[in-house]
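Omission of a single protein chain aside, the complex is shown with its protein chains in their original locations.
So, chain A:
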Amino acid sequence: MHLAYPAVLAVLLFCTGLYGVLARRNAILVLMSVELMLNAVNLNLVAFDVWLRDTLHAGQALTLFTIAIAAAEIGIGLAIVLLVYRNRGSSDIDRLRDLAEKTGEADAADGTPQPDTKAEATA
């Protein structure tokens, strides 16, 4: 098999995940796109490992490690998203603007000085 096929598939999967990370609004959909990008990296690792016939099988071992780290990442990420949802009543990453610099014209409604107490009242 040509190495170009899995490499190009990995590139396209990575760029699809990149589009998803940049364009999605829901935080869980952003996490799904991150999973796509990690899968693209795994595909590259496996393809290059099979091509090089590495005696240590570094590519496949690192793929297993990446899968485990991705599982840990999705667990922590979902816990954070659930916590944000419980405190703010929304998991849209566009609306989590409490740390944004106040420009004065746009976010007057969002930029209340005590966002935690307001969020606790709504949640």
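Things to note:
Just so it is clear, a contact is a pair of C-beta atoms (placed from the backbone, for glycine too) under 8 Å apart; a residue touches a chain by one contact, two chains touch by 3 or more; residues count from 1.
We adopt the following convention: contacts and distances are computed from a predicted model.
Choosing from "STAS domain-containing protein", "NADH-quinone oxidoreductase subunit J", "Cytochrome c oxidase subunit 3" or "Carbohydrate ABC transporter membrane protein 2, CUT1 family", the protein name stored in UniProt for the chain missing from the display reads "NADH-quinone oxidoreductase subunit J". In the full complex, chain A contacts the hidden chain through residues 1-9, 11-20, 22-26, 28-29, 31-33, 35-36, 39, 42-43, 46-47, 49-51, 53, 56-57, 60-61, 63-65, 67-76, 78-83, 85, 91-94.
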